[in-house]
Each structure stands twice: as C-alpha cells, then as structure tokens.
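Only one protein chain is missing; all other protein chains are in place.
As written, the chains take the letters A and B, and residue 1 is the first residue of each chain.
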Amino acid sequence: MSTSEEITREIRAQARELLESGQVSCIIGYEVGSRGRARPAFVHDADDVERLIWGPDCVHNLTVYLHDFKKPRKRGEEPPHVAVVVKPCDSRAINVLLAEQQIERERVFIIGVACEGVQGRGDPSRSPNLAARCIRCGDRVPVVYDVLLGEPPEVPPAEDDYADLARIGEMPPAERLAFWLHQFDRCIRCYACRQVCPGCYCTTCMFERDDGLWVDIGIEVPQKYMFHLGRALHLAGRCAECNECERVCPMGLPLSLLNRRLAREVETLFGYRAGREVALSPLLFELGEEGSPI
Amino acid sequence: MKFTTLDELRAWLNHLAQEHDLIAPRDVDGHVLYRPVASSGEILFDYERPELSTKDYFLPATEVLLRTERRGGDVTLEEVLPDRKQVLFGIRPCDAQGLTVLDALFLQQEPPDVYYRHHRERTTLVGLACPQMWEGCFCTSMGGAPDDPTHLDVLLTAVDGGYAVQVVTEKGAALLEGLALEEREGEPPPQSLPPQSWGGPRGGAPKPVPVTPPEKWRALFEDGLWQRHGERCLSCRICTYVCPTCRCFDVTDRVVEVRPGLTRIERIRAWDACTSTNYRRIAGGHNPRPTKPERLRNRFYCKFCYYPEDFGPLGCVGCGRCIVSCPVNIDIREVLRDVAERSGE
Partner (left out) sequence: MSTSGINPLRPYLGHLAGVKDLATGIKLFQIELTESEGQAAFADYKPGQFAFVSAFGAGEAPFGITSTPALGPTLEFAINNVGHVTNTLHQLDVGDPVGVRGPLGNWFPMNEIKGRNVVVLGGGIGGAPLRPVIHTLLDHRADYGHLTILWAARSPDLLVFTDEYDNWRSASETELHLTVDRGDETWSGNVGLITQLLEKVGPLPQSAVTITCGPPIMIHFVTLTLKKLGFTLDQMLTTLEARMHCGIGKCGRCNLGEKFVCTDGPVFWQSEVAGFLESFL
C-alpha cells in the first residue's frame, strides 16, 4: 500500500502536468486546512500544486463541486475542463452523474486514488479510527478513473452487514416513527446534507419553493420530516453511499440509515446499486424484459 | 464576594422552573444545547460551548407573528406573544454579547421589532463564565472575554465549593431574591484578564485575530480572496444558523385550518441565510449574487462592514461555532487574517 506521502507526490505531479499542458483549468483536490486537517482545494495554477495533499483525513467527496463547472466561465466559451481527486466512494457518484448526463466525461479528468479507508469514528477499536462507511465499503479502487494512484490495498473489500438497519427494522412502526421524529427534532434545516450531496442538484429544491407547495419555511418537525424522507426517496437508486450527508450534519442525524435502507430496497427489487458500474441511464429510465434486473 | 453552592443553585432553579420558562444547557443525544428544562436535574453545569447560540429564544427559528382568522369577508389579526417570564441559565458571555449585537438592529433601529423586544424584556440572563477558551473561540479578539459580565444580568463563576455570584443589573438582582447567598472572603474571580492569559483547548491562549475596520474592507470588495475562500463553500446554512448574530429571516403565510366559513392562517417568520443560492433571486429570475464567492463575501461584509456602519457593533462575537461546524473549513479567523494582510494592516 502506498504511503500518503507517495500519493501526495503523485497527485502533485499529475496536477502539474494537467495544468501546464492546459488539459484542465482547475484541479479539485485537498489541501491542509486551518485546523490541521484536510479540506477541499481548488488549484488553478501549476505554481500552486504544492498545496495539494493526500492523507487519511481526505474525507470530503469532491465530486459535488463538478456541478460548479458545468457552465462556461464567459459567454461564447466552452465549459471548463477540470480534474478531480476521487476515492472509491466518490467515484461512484461520478458514474451516477454521468448516467444522468450532468457532466461530460471528456471534461472531467478523474484522478483516482486507491483507498483503505479514511478517518472517522466508526469503530474506536480500529486504528486509524475508520469512518463507519469505510468499514462497510466494498470498493478499494475507484470504479472509474483516468489515472489510478496508489497500489490497491491488501485489505479485502468489506460488506455492509446492515446491522444498524436491522435494529431499526426490528422496531415496531410506532417506535420507529418515534425514533425518527426524535432525530428530526435536532435537525436545524441547514440543508448541509443536501448541499454536500453530488446527487442533489435541482436548481430549486422542491422543499425550498417560494410557494411552499410541499412544506412551508418553518424549521419544525413536520417540515424536516418531509424533507429528509423526501430527499431519501429522491436519491433511491441514485445514492452512491458516500455518506457525506451524515458526516456534515452538525446535529449528528443518522442519515445513512435512510439512504442505505432505500439502496438495499432498490438492490432487492432491481439487482442494482448506484454508481458501481458505468450505466447508460438512471435506473428507472429503462424498460427491461420481464424477469431481468432492468 | 457573593457565593452560593451548587445545591442552593439547584433548589433555586427548581423553584424558578415553576413560574418561568427555564432554558439551560442540556445533553441532547450527546449534543450540548440550550433547551427548556423542567428541573435542575436536566441541567448540565460542566460543559464547553453549546452547539447552537441562544438566538433561538429571542429570534426563534420559527415564530408565529400573527394568527389570522378569516370568516367570509372579515379578517381578524392577533399577535402571538408568550405570557411567561423566561430565564436563560448558563448562557455563555459570547452568546450574551450576541444579543447586544442584535439589540442594535432589532431594538435601537426604528421601528423596534415587537417580538424580539418582548422576548428580551421577559428574559433574565444568568451567565456562567467559561473557565478557558474552547476550540475555535476568539471572543477576546472581538471585545469580549470568557468571564465578561457586560451583557448579562447575573454572572456565575465556578470557584472552590460553588459559584461566585456577580449581580450585574437590577433585573438580575430581582431574580436572585430566592437564591441563598453568603458573603465570602476574597475577591471575586479576576475579570477582564488580558486576552493572552486565557487558556485555550491546547493549553496556551489562542492567537489573536485581527479585526480590520469597515472603511478598509471597501477597497477589498473585488479582491481575489473571496474566490479563494468561497469556491469550496457548499452554500448550506450551518454557519448562519449556529451564529449568535446572524439574523436574516423569511416571512410567509400558511393555512393551518380550513372549515366551512372559517380559515385559520398563521403568518410566520423563519431563519434564512444569505449563503443560500436563491437568497437574493428577485421576481423575474435575476440573482445579483449567483456565485458562492459573492454570497460568502456578502456574509463577511455584513458582519464586519455593513452591520457596524449601519448599526454600530461588529456582527461577530468570536464564539467560534462557525469554525468548528463548517464542513469544508471556511475559517472566519483565516478570512480576517487575509483581510488584514490584504488591507496592509
């Protein structure tokens, strides 16, 4: 397994080459932040590539920023070409965006990094403390990339045992409802979960309409309940399970339970998990033969 | 100094809870939040910085402004204002300073906001001094201090065996009438220590953060630093909602009941954020702040240029919440340092 330092050097070299050749106008990667941990970085200049780093705290899914580069900078120009550093979970989101024609493959140079997990508080007994999503992640190498940095780790892919879902599933409906209403009570409707999600790119979210057609502006449990369940439903069959929504939530809502519940439902019904493969179209856009997964 | 024990404090708080809405720091699923409590047993006395400010109790996240009833062609309107008195116990000095910042707009600018004024008038602030500065804290750079009594009615400071009690206002004195106080030897805990003498999360005091005056911000409006900090912004609302001084709100009506001959409507206001993508979109579709750097710039200018120019105080108290909760590490201290450097301070 390559070290962080080795991958850092490779990212910088790759970034320098892409910028100097003019192949891309921006590298979306990671840099060291003001609190000593990684944060997203946008490098527009070859002289700046030394800002880019790689390490076990590179938790952010940078593919959400691809939505910022869909339009040309100036009228009459083409949209820019960018490069983005992705972990396996992030790369699944790229496949979803490609299937939904949100990004053009030729305009994105994918710098894939092999990964055995990032830091988090999934299981305190593991070192480094791995994020819960990494403990159950089935991909060690990005599923789509233009260049792959780092050697595939020896740690075998994991399987999601859905133990936490089972605990919720075993609750009788009234208890399950009470559990979720209690969680949503803490929600402050900051929309960080939606904003960090590469799959949430509606120009006007249905839960933020001026006419309040579905929910009004109140930051109260009924509206928050609708928002979270509605968002989870809108991501069914589309969620790449990068778990950023749960990570960014300032109130610690266990949002992955909702998304994974629906992802498992879709897999049971259609044999399909979003982003694992390059798909030609979103799941529910194709009619298939009776009996076939799609 | 005036002194009381934890037991006395608890008994007094239990008594207060009967007649007042008592708000205090609580553990809510592992998160420390200022929340209503029914008894002192629910109160945390040993905590760092509650994750949300006390703004919610003066400018509620959701507030009913008017209850409207429509019967055919007749409409009646009623303001909604709670009757009970309120006590905010355990409020940190930075949060109290945040209320003074909001006062400059909601009370001192004509016309006063009647709802905010009502909540301020019905509430007594009993603060608890911070023993040190926490992760992200920089109140000492923003004219405050971890043990600053200025914006409180009463300040408690933990001392050996109990709390030193400092009465700051008459309102505070009136509330303390039910609390058993003794006179003890010794000076009250030293106040207004020089900023560098406060301990921070890693021992030494946090580095001071430069605050550039509003006039110097004007020259930096088109500076590249807004792009550098803003391009990774997610346009969520975390920073705005955790902040003690951000106050933008949205207003709308909602129909709450329809019966033959009677429609009940509520006009509500709810927190909003200028960081949000469509915040400034006007009828017709035009949005003068379509990019993240432009929205981020507006938020910082509002705090350090517009608010002080228009209303007096700076729109930041250095509580540090935005720093620890921003998912992409947009750090207000870093922005302020960049502004100071770019304006040649």
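In this text, a contact is a pair of C-beta atoms (placed from the backbone, for glycine too) under 8 Å apart; a residue touches a chain by one contact, two chains touch by 3 or more.
In this text, all values refer to a predicted model and were calculated from it rather than measured experimentally.
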Residue among B:R202, B:R259 or B:H286 that touches the chain left out of view: B:H286
Listed residues B:F58, B:F89, B:F106 or B:W198, member touching the removed chain: B:F106
Which of A:G212, A:G230 or A:G252 contacts the chain that the document leaves out: A:G212
Touch with the omitted chain, as defined above, among B:D83, B:D160 or B:E183: B:D83
Touch list for subunit A against the chain that is not drawn: 210-212
Absent-chain interface as seen on subunit B, which is shown: 65-66, 68, 70, 73-75, 77, 79, 81-83, 105-106, 109, 111-115, 118, 218, 221, 247-253, 255, 263, 265, 267, 269, 272, 274, 279-284, 286, 288, 298, 301-302, 305-306, 309-310
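The rule is short, and it goes like this: only the chains that are shown with their structure count from here on.
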Distance from the mean Cα position of subunit B to that of subunit A, given in whole angstrom: 32
In the complex, subunit B residues that touch subunit A: 28-31, 33, 51-52, 61-62, 231-232, 234-238, 241-242, 250, 252, 254, 268, 270-272, 276, 278, 292, 323, 325, 327-329, 331, 333-334
Touch list for subunit A against partner subunit B, complex: 33-35, 37, 39-42, 60, 64-65, 68, 182, 186, 188-192, 194-196, 204, 208, 212, 216-220, 247-248, 250-252
